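First the structure, then my questions, so here it is.
Only one protein chain is missing from this complex, and each of the others stays in its spot.
Let's turn to chain A:
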Amino acid sequence: MTNSNTIIDLQNISFHYGDDYVLDDITFSIPEGAFVGLVGPNGSGKSTLIKIIFGLLKPQKGYVNIFGQRINKFHDWSKIGYVSQKANSFNSGFPASVFEVVSMGLTSKLGLFKFMKSSHRDAVHDALQLVGMNEYSSSNIGDLSGGQQQRVFIARALVSNPDILILDEPTVGVDANSTSDFYQLLGKLNRDNGITLLLVTHDIGTITDKVTHVACLNRSLHFHGETEEFEQFSDRDLSGFYGHHVHVLSHDHGHGGV
């Protein structure tokens, strides 16, 4: 991990409310080009960790570096795309077209008092093309299915040309078929477009064959490394970690395909 550029670097992060530790001494980093799965049961501190990465919460101990810069010095948030779990529970009656939703992703890149030019419009269509949703650009977002909406939110995160995409439980509320298409899309973005991905999920079973790195979080970090090593991480350890038996699917890696 030391031989490539590190995009996000967390060092000894601890976060607690009173004596109640939510995160305990978390150290891990995301190298450029990786597809990291951050897994952990509900209440394991995943969302808190994401908030710390975005600077919305300050850890009591430790620090975050983004692109080698301390988080309080970092301002170029358009380099980081974000797809939230909330995207599924937005007000579906909101009268916005798919095009308008994706152009929201340019807001901070454009900056205050700036307007969209035709090159920005092209960027919106390119992002929609990438997720296969361009033909819906003038539909209202509320008229689409959950899986389609989530693709649109990926396009919104991609439109500012970020180096890394952070996805927080993106498949909650999306049906199984769309979920598998969705993971295929993520794999494609990672392989073909070189976008670094951090996928946060409680669903450990379905992601081990898609990601290149795994980080298991339950207050502290129980495992962090490449997926191959993770598969040797015994079932017993994992059951202790989740509190019940979990079966990790074994898959053939190393052929570059999913």
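The rule is simple: a residue touches a chain if its C-beta (ideal position, glycine included) is under 8 Å from a C-beta of that chain, and two chains touch if they have at least 3 such contacts; residues count from 1.
In the analysis below, contacts and distances are computed from a predicted model.
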item	value
Undisplayed chain, where the name is taken from the UniProt record, one of "succinate dehydrogenase", "Metal ABC transporter permease", "Circularly permuted ATP-grasp type 2 domain-containing protein" or "Dimethyl sulfoxide reductase anchor subunit"	"Metal ABC transporter permease"
Sole contact to the chain not displayed, among A:6, A:65 or A:97	A:97
Of A:42, A:118, A:138 or A:177, the residue in touch with the unshown chain	A:138
Residue, one of A:15, A:35 or A:82, that touches the chain absent here	A:82
Contact footprint on chain A, counting only the chain that is left out	54, 56, 75, 77-78, 82, 84, 86-87, 90-91, 93-97, 99-101, 103-108, 110, 112-113, 116, 138-140
